[in-house]
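As you look at this complex, bear in mind that one protein chain is not there, while each of the others sits in place.
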Amino acid sequence: MPETVTSRRTDERTSFFTFVKNHTMDLLAYAGLAVMLILFLIFNSGPRLMYNFSAVVQAAAVYSILALGAVFIYSMGFMDVSLGQQVGVYVILMILIGNKIGGPAGVVVGFLVTLALALACGAINGAVSIFLGLPSIVTSLFLMFFFTGAQYLLMESTGENTIKLLQTVKPADRNTYTLMLIGIIALLAVIGTYFFNYTKLGKYTRAIGANKVAAKQSGISLVKWQVLGYMALGFCAAVASFVLLTRTGTAGKGTGSGYAMDIMICLILGGMPLKGGMKSKISCALVGAFTYTLLSNVLTTMGVPLNWVNFVKACIFLVIVLLTCRKPNGVLPR
Amino acid sequence: MKLTKKIFLTLLFPVLMFLAMWAITAANPACYVNGKFIFLGFDLVRFVVLNACQSICVALAIWMQLKNGRFDFSNGAAMILTAIIAGNIGLRSGSPWITLIVAVLCGIVLCAFTAAVYMLGRLPIVIATIGVTLLYESLTYLIFGGGGISNFYQNDTLSIFGHLPGVFLPTLLAMGIFLFYSNYTVTGRKGKILANNQAAGVNIGIWEEANVSQTAMFCGAIVGLAATIYVSQNQVLPQSGLSTAGIMFSYIVPVYMGMFIGLASNDVIGISIAAIGMAIFNYGLNCMNLGGGGWQQIIMGVFVMCFYTFSAQLDNIKKVFRRMTKKEAVA
Amino acid sequence: MEKEPIIEVRHMVKNFGPTRALRDVDVSFYRGEIRGLIGENGSGKSTITSIVAGMQKPTSGEMFYKGEPWNPASMVDAQLHGISMVLQEANTIPNCTVAENIFAGRFNEFAKMNSFLSMKKVNKAAQEILDSFGLSHIKATDSINKYGFEDRKLIEIVRCVSDETEVFVVDETTTALSLEGRQLLYKLIHKLKDNGKSVIFISHDMDEILEQCTDLTVLRDGEIIGHLNREEMDAPGAEKKIRFMMVGREIGDAYYREDYDSSHLPEVALKLDHISFGPIKDFSLELHKGEIIGFGGLSGCGMHEIGRAAFGLEKLSEGKVVREGKEIKSCLDAIESGIGYISKNRDTEALILEGSIGENIVLPSVNALSKGTFVSPKAEKKLADGEIDNFRIKCYSGKQWVNTLSGGNKQKVSFSKWTAKKSDVLIMDCPTRGVDIGVKQFMYHVIAEMKQQGKSIILISEELGELIGMADKILIMKDFEVTHEFMRDPKLSETDIIEYMI
Partner (left out) sequence: MKSTKKVLALVLTLALVFALAAPTAMAKARTTKIGVGLYQDSGAAVTAVKAYLGSLEDALNVKFTYTVLSNTDEAQNITKVQELIAAGCDGIICTMDMGTEAILQECADAGVYLAGYLCDYDTSFRNNYDNVFKNEFFLGTVADGGCADEARRGYDFFDSVIEYNERTPDAPIRHVAMTVFPAFAFPYQQSFAAQFVEKVEEYNAANPDKAIEVDPLSDETDILMFRPMDSTYFSKHPGIDAIVSICSGSFVYPTMVSAGVSNTMKLFAAGYNDGDEAVFGSKGAYQMEIVSPVEAITYPLVLLLNKINGVEFPDQPAEAERRGVSVLVINSDEDLAKFQHSIYLSFKPEDAFLSPEDVVALTAYNNPDATYAGLVEILNHMTIDDIQ
């Protein structure tokens, strides 16, 4: 078919520009990360560079893990506002169960119970909204209220402002800990990439985000994959809770608060389209989580005054989204 | 629909809520102090009016944008920032009227700015408004020494719009503005068109940018009125980390319920009625000492869930109901 | 030319990214004519009119309107100057009243100081206009949701045409209209023509064009191929000539299926067993291997719903859909048992527009491709590329996004989803809607081939010619019931069928 061949050839010439055009968002997200990294290196050059590097890894670990899970539901165009409170309750439960049973076994049991709970919540989050015909944000709103209450009640029942896990879970050596975190992030990134790019889970969640009806008519069970997507997030939430616990060893009433919004900001900075669909990428999670952490770190190390930090962050956020999310043509985006 | 039926359906929710809370509190020993039942009383009226008025204003502001197809995250932040600015200026001037005027102007300016970022940036509305929310929140730390405004409500003469009967003025104004906007202005009608079919509206020749900014200004006026009540009732502290979205969300229940209740009449009445119902609900919880802490959150969550489920499944419920009555008839 | 053109387009170029929609087009439109524009999809006919009517801007080139340079800022601007256009897609605004729909862009005319609106005046004016168009059955104060697709289209026409209208563009509007609605529109355009206005009429329907237009311009690949005047259009063989101009090569006679062998294998491939749902009551059907059953009728007759039900998309209140002894309860069951469904709503239901060709083609087959949990990208690419070659989908690679394709190529993608899945039963709902002749011919060829391979096909179509040309058996529906069955017959004509539809 000579006709087809010619058209392919002509388009190959323009494919470089097409590539740049189609990947503007990703390229800019990476550029943002690169700039942050450069600023980080400039302001942290000195004896504490290694320390600061590990501090960034620590701070970014929880964000990365949660964001990796969140990609699965954001790719369907959903969001979960209950994430922070879920993490809070999971950490508290891990401590309570861990202390009750005692020893490393207690921690393991605590983690497993939490994992089961997280997966169950994911399933509820995904299934309820479909069965009851609710927007997914409503179920997550419900879970947010529920978990906020649960966190309050759990902490009240302990009678303490903060509770501590008796078993040490954090390696004593800083470098070991950093390596452990990098290991966990890398492992989850590999698992996440595998599931998002090479299995039905990722393909179907993206398809659901891009066009629910078309996905259904292509034989995708909305209930099943929505539930599995949320369960993937649940899994990550449990792991993230554990990582958070290794970091602090304690938990309180406000543990985890704000993560839902932070994760959303991370993903936006990573170039994730909030409406989901085929442009969703797993890399958004890592790029966004590290950009966000570095931004916060760089602002403090640069010595930006406390009351100006939020302002500068807001401006940078606006600049980044203006560069990445701008829709130049057509009607105003909604 | 007949008028009486309309009125009946509209008032059903708050009346049911009142009766339910009455029954529940009456059965609860915590609601008796020295043998006296505390649910019924003037405090109920005051609480319901003050809270409902505040909810109505915020909910109308949210609804005005939502109705036009835009979910504006920044309403809460605009309200807080407006409250701080208008409160401080009002405090220095010593006049509640100046506060009101400044608040309305400030609300308009802030909402117009949000609209400008949205239109000029051509960003998806959620992203644009999150960005603006972060910006407004950060400004709360930079203006008036970052102290927010804590002593405005303490002044009886200044805070008349936060108390009975002054609170009715901003509330009625907000309702009036909303009704005027949606029924008697070109902007409102065009907004409706755009909300229902954006592309067609633009093709027909509606200048979207103009409409968005005009709507934002109407919305801003309502935000200003909401801020006036807010600063007259509360201490306003600087906010960060999208916490203003949380403040806004705490008023969002009447919006959604109002959409539903309003089916029987119109949206403004629906929202007002829903706000009153929710205020009664909250007052009942307070009486039972469930107004704070864990249980309130859980009850609230269950309530929101049930309400949504009910409205989402209404058609099915009706169907089941009809089938049941039919079967009975056959039997 | 002795006549003064009302619109003159010179050296018009329009690019959409790398796609060149118009290549240096020169064309003029005159008063007192109904100018037909015809061409395959993507030939640029809608692009020209949308630029003239202010919907989009040209990449380069000039326009003149009444002798003056013409650069409309928007559709409204154009409309104010007398150029109106009715679009192909539904363009009414749901949840609003009819009056709001009619005057949406012109509220200011009814407002004091451009802001305080009197809905009373709007409603009154709207009703007057409706009455003047002979549409008194439509009430201005009603919500538009009350009216069907056809009435909405008519409301759109009312919205477009006013006393000031000088140029009226009809962009494939008639497909949506019934005979009655069409007559109304024809009357309107002839009236405009007689009043010395200019009408530009875009349609896929050759017969309609030949009947209604005074002049015809044929486009292909963004270029003007030629003009025909009335005499040339009336000349014998004009139709064939026009087709040749549109496609650029001989279509040949092999357009539809050529055989009249309506035999099929004895095995039943799909059985609808006394199904009832919604308004459809007790419907039964047996589809055999190697059989093509066509469904025809007016829109709203229930034929589309039958297709959906056969694919498991409708919840049945009674009866069942059975394939090879297994009951089909959901579209997942349907797909797994080898049924494919091509929705008539290609852009909203059949395809993921914001996704690549490859992703779309592979989607139903992902399940089959996965080994354990792993889905090999190589296998996906192989499958997708195979289909792209089989269907000759015009693209630079499988990674190209579907929303950059023309209608015909999109439809090819939606076909190839099911050939990739190797479905044995295909339910096609308006498979050639909005597709140009070249692709149509290709599709018919594919369908005929499928029959040869023993596949079973339900062909639901609003085009009778297609049904007569392709189906072994035609079921005509009206008011959710089958009114008549026709068997494949060379003597069967459209007029035979129509009486059972209305």
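Letters A, B and C name the chains as they come in the text, with residue numbers starting at 1 for each one.
Here, contacts are C-beta pairs under 8 Å (C-beta built on N, C-alpha and C of every residue); 3 or more make two chains touch, one makes a residue touch a chain.
Everything quoted here is computed from the prediction, not taken from an experiment.
Engineer: The chain left out touches which of the shown chains?
Structural biologist: So, spelled out: the chain left out of view touches A, B.
Engineer: Which candidate, A:67, A:81, A:143 or A:244, sits in contact with the chain we can't see?
Structural biologist: Of the listed residues, the one touching the omitted chain is A:244.
Engineer: Can you list where chain B touches the absent chain?
Structural biologist: Interface residues of chain B facing the absent chain: 30, 33-34, 36, 38, 41, 43, 46-47, 50, 91, 141, 145-148, 150-151, 153-156, 159, 162-163, 233-235, 237-238, 240, 283, 286-287, 289, 291-293.
Engineer: Considering the whole complex rather than only what is displayed, give the residues of chain A touching the chain that is not shown.
Structural biologist: Touch with the absent chain occurs at residues 20-21, 24, 27-28, 31-32, 35, 39, 42-44, 46, 48, 51-52, 55, 58-59, 62, 152, 155-156, 158-162, 164, 170, 174, 244, 247-258, 296-297, 300-307, 312, 316, 319-320, 323.
By our rule, only the chains that are shown with their structure count from here on.
Engineer: Report the chain whose mean Cα position is at the greatest distance from that of chain B.
Structural biologist: C
Engineer: Can you work out the whole-Å distance between the CA centroids of chain A and chain C?
Structural biologist: One centre to the other, that is 43 Å.
Engineer: Which positions in chain B are in touch with at least two other chains?
Structural biologist: Touching at least two other chains: 199.
Engineer: Among all residues of chain C, which ones touch two or more of the remaining chains?
Structural biologist: Chain C, residues with two or more chain partners: not present.
Engineer: Enumerate the contact residues on chain A facing chain B in the complex.
Structural biologist: Against chain B, the touching part of chain A is residues 132-134, 138-139, 141-146, 148-153, 156, 258, 261-262, 264-265, 268, 274-275, 307-308, 310-315, 317-318, 321-322, 325-328, 330-334.
Engineer: Which bits of chain B are touching chain C when the two form their complex?
Structural biologist: Residues 183-190, 192-193, 196-197, 199-201, 203-206 of chain B touch chain C in their complex.
Engineer: Under the definition above, what is the set of chain B residues touching chain A in their complex?
Structural biologist: Against chain A, the touching part of chain B is residues 69-70, 117-119, 121-128, 130-132, 134-135, 137-139, 141-142, 146, 198-199, 202, 208-209, 212, 240-242, 245, 249, 293-298, 300-302, 304-305, 308-309, 312-313.
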